[in-house]
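What follows is a short report on a single structure.
Rest of the complex left out; these chains stay put.
When the chains are written out, they are named A, B and C in that same order, and each has its own residue count from 1.
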Amino acid sequence: MTRATITLKKDSADGDSARHVVVVRELPLIQKLWSDAFVRKTVIILLLALAWEIYGRLLDNPLLFPTLSDTIAAFIDRIGDGILVDRAWTSIKVLLIGYALGIILAAVITILAISTQIGTDFLEVMTAMFNPLPAIALLPLALIWFGLGTTSIVFVLLHSVVWVVALNTQSGFLAVSHTLRMVGRNYELTGLRYVAKILIPAAFPSILTGLKIGWAFAWRTLIAAELVFGVASGQGGLGWFIFENRNLLDIPAVFAGLLTVIIIGLIVENLVFRLIEKKTVRRWGMQG
Amino acid sequence: QEKTEITITKQPSILYLPALVMQKQGLIEKSAAQDGVKNLKVNWRSFSSGGASTDALLSDNVEIVNSGLGNLLLLWDRTKGKVKGITTNSALPLELVSRDPKIKTLKDFGPRDKIAVPTVRVSTQAILLQMAAEKEFGKDNWSKLDANTVQLGHPDAAAMLANASGEISTHFAAPPFSYKELKTVPNAHVLLRSNDIIDGGLSQSTLFTTTKFAEANPKIIKAVLAASEEAIAFIKAHPDQAVDIYREISGDQTSAAELLDMLKQPGMMDFQMAPAGSMKFAEHMSKVGILKTKPAKWTDYFMPESAGLNGS
Amino acid sequence: MAYLLEVDAVTLRYKTPESIITATNKVSFNVNSGDRFVLLGPSGCGKSTLLKAVGGYLAPEEGEIRIKGKAVRKPGADRMMVFQEFDQLLPWKTVLENVMFPLLAARKMPRKEAQERARAYVEKVHLGQFADSYTHTLSGGMKQRVAIARGMSMEPDILLMDEPFAALDALTRRQMQDELLQLWEDTRFTVMFVTHSIAEAIRIGNRILLLSPHPGEVKAEVSDVESVADDAAAAAELEQEIHGLLFDPQGAHTE
């Protein structure tokens, strides 16, 4: 017999009507809550808070490490009299300027690096040389060039943002697939348009990581820099607030300042970066 | 043509109380106006350390620095005399506080007993300790206790001292830390005060500037001198009001009563313009090599305008 | 039930932020041990998805997939997968190392033995010359051949192949098909095979499952395909028939 058997299947002929029946398996409430990242994170934060409180109490050394409750009391107190909000706002303003400029500068450097050979070498030499340098190395130059004002702090912030963002961006650019590069060049995209329309979106996960790290290091640097550049009467930022209260041995206030940094960090991570991630790399399927 | 706007550095501590009074009451502006410099604007800028103030002076961002005496000496030496003092305005005692009952004199320090100083080797406290060691153990043994010193800022040192199991049992403290430690830490006792090491005490808060600025702005220098005098007089006459000014500007939450009590401790009202003990201090610094040139007399590193002070 | 693989009214869906996409709808079929089972259907009808579900990468929304009676929960080395994508090779390994990799990782054979076997399979796909090249220096078809060698060298119980020969020229394709059939003769494994070419389906398979367009549903099943293997005319006729079933509107029963 040289005849194959063909069997027609009719059993799913009920067609469209059946197609859209989605069986949603109801999860128990706890599991449902747990599957929400927000809830899980809140639980983690609460556990950390609890650990702080307990450790603080056990340690019983309020001059070194206050309990969370003391810290929160100081926090509420300082929020109440407006000082903490004021200081945080002063810091955030400077931070945003430095961060923005850092990103712009990083963009310029990276674009040079990606488009010319000498630019690549320049970026590599500069990051290798300057990235490990502590801010202290820049202070004299900052003082000479920009004096004691915000500009100097911005300059130092630049230093902490620019190399990180540039390195991550460059490594992202380098990892863009050959095919996508060829596609971009096929459409005669060159220079900035090529970078903006092909490289940046294709390297977006790396860039985002660079931005996150740059943000964190901008904070660290800002708080350290505020000490060096001092303040004119009553206008310091969070760094100065922390320093001042340390000097006054008002340790709960010091930790209230640090708590403010933590809270801002959580807000920025979970609102800003998370949102960007959701709208971009997640949506584009570029992140598992 | 004198400057119409100057910036003076300050550090947030009770040691610098006269400066706070000058700032609050506008004393420099007032004196300058009397001398014909109208509308002088004085900015006060807080710095976290003497080093930062020094950089600010060197980069022409501030005109006058209010910092420790050691800082002045070092800068005078390194700039070959281009920076000089205007006046000092406090000589409060620094105290070596220990909470270890076994330690009663310098002789009792074993190799494992750590002494906290703000900066090893070069801070006022570290040098005073060397001078004390020289007195105690003889001329060639001035560095005997250096190995025991560890570097720790005052707040951290205070916190460590409060920690009964901590490795730091002794702290060469400045007020108000010494006062607080003595009040709160069990067994805390004073081993040594700066006045024991240098008879008549040692100046702390010192105002200094570049000779270039001083030559161009003699009236401002005079105004600073006059304002210092007035501020010190005010503090002595109205300690309660001075304390209020301190609390307001520094943000210190310590009660006024407690601060007043602190000022009542021995030596704590030694606000004075005459440089105290500076030559002894300078001699030691040059002996151990920190200063490269040895001043012959205290007026070498103070402005001619200050020569009338009864310094030492 | 002696079925090796049972696919039982399986519905597969993808959830994206924008929508839910049904890839296959209530698909059922059974594969016997030793079958050469071909999935045939238009682009986007869910063949790859179905293969991935059998591979254990995707859980059915409805229905169940069982192997030897046990529900498939996760991927395993008993089901070697040759993917459709070109990026399935490990770029940090050379051609030979890529083929050796699963032998060492999953079959845990000694290095020497793995190397020998890998080399034999690399030769089979005519890439002996490129054994020590990194994969980014290969052409598209060469990459797919490495993946084929890697899958076959494992000599697994079930081989799942997703359009493995699509990037190959006619002759190479023919040779690879022969290699596959030869291997099957030798070891009698079970193979599930996705292809777009009806001729290839007839050449390779003993059973062919025809799927309807998006979302994929079973349209028909062809069995005893090997009976036409040696008869070119019968094969051509079967090809026509299948073509009609798949693509002529009246042959489709759901539209």
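For the reader, a short list of remarks on this structure follows.
In this section, contacts are C-beta pairs under 8 Å (C-beta built on N, C-alpha and C of every residue); 3 or more make two chains touch, one makes a residue touch a chain.
Computed from a predicted structure; not experimentally measured.
Written as a formula over the displayed labels, the whole complex reads A x2, B x1, C x2.
The criterion applied here is as follows: only the chains that are shown with their structure count from here on.
Seen from the C-alpha centroid of chain B, the farthest chain centroid is that of C.
Closest chain to the protein centre (all Cα atoms averaged), using per-chain Cα means: A. The distance from the centre of chain A to the centre of chain C, with each centre set as the mean of the Cα atoms, comes to 44 Å.
Annotation: 42 Å between the Cα-based centres of chain A and chain B.
A separation of 83 Å divides the Cα centre of chain B from that of chain C. The set of chain C residues that touch two or more partner chains is empty.
Partner chain A is touched in their complex by these residues of chain B: 7, 9, 12-13, 23, 43-49, 52-53, 55-56, 58-59, 61-62, 153-155, 158-160, 162-163, 177, 180, 249-254.
Those residues of chain C that touch chain A in the shared complex are 13, 17, 20, 22, 25-28, 61-62, 215, 217-225, 227-228, 231, 234, 238, 241-242, 245, 253-254.
Across the complex, chain A meets chain C through its residues 1-13, 15, 18-20, 22-23, 282-283.
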